[in-house]
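Missing here is one protein chain; the remaining ones are kept as they sit in the complex.
After this line comes chain A, so read on.
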Amino acid sequence: MTYVVTDNCRGCRYTECVTVCPVECFHVDDTMTYIDPENCIDCGGCAPACPVGAIEPDYRLAADKKFWIDVNRKRATETPVISARLPPLPGADERKVALGR
């Protein structure tokens, strides 16, 4: 099992998740964060910390979101670890409202 970052992160990238992760398993690119499934200890701390509800455990993902498991796994190998919070992406707050969060 692992937790998985999904589409709500894209364009927001609040990175609150990294402040709670105890094992530095978040990676980042220009648009969003990814969880390294090899390091995730399934603690679940990141899921309620995310302002836009982008993070879920893999077993709870809806069928049309299961592909994010592979995306996280792949992108975690291609992108750097993020260990401190970054400023949200421009427009994040508007997007959060649009997402109804």
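Please note the rule applied: a residue touches a chain if its C-beta (ideal position, glycine included) is under 8 Å from a C-beta of that chain, and two chains touch if they have at least 3 such contacts; residues count from 1.
Please note the rule applied: contacts and distances are computed from a predicted model.
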| item | value |
| --- | --- |
| Name of the absent chain as recorded in UniProt (options "Amino acid ABC transporter permease", "Esterase", "Sensor histidine kinase inhibitor, KipI family" or "Molybdopterin oxidoreductase") | "Molybdopterin oxidoreductase" |
| Residue ranges of chain A at the interface with the undisplayed chain | 1, 20, 22-24, 41-45, 47-49, 57, 59-60 |
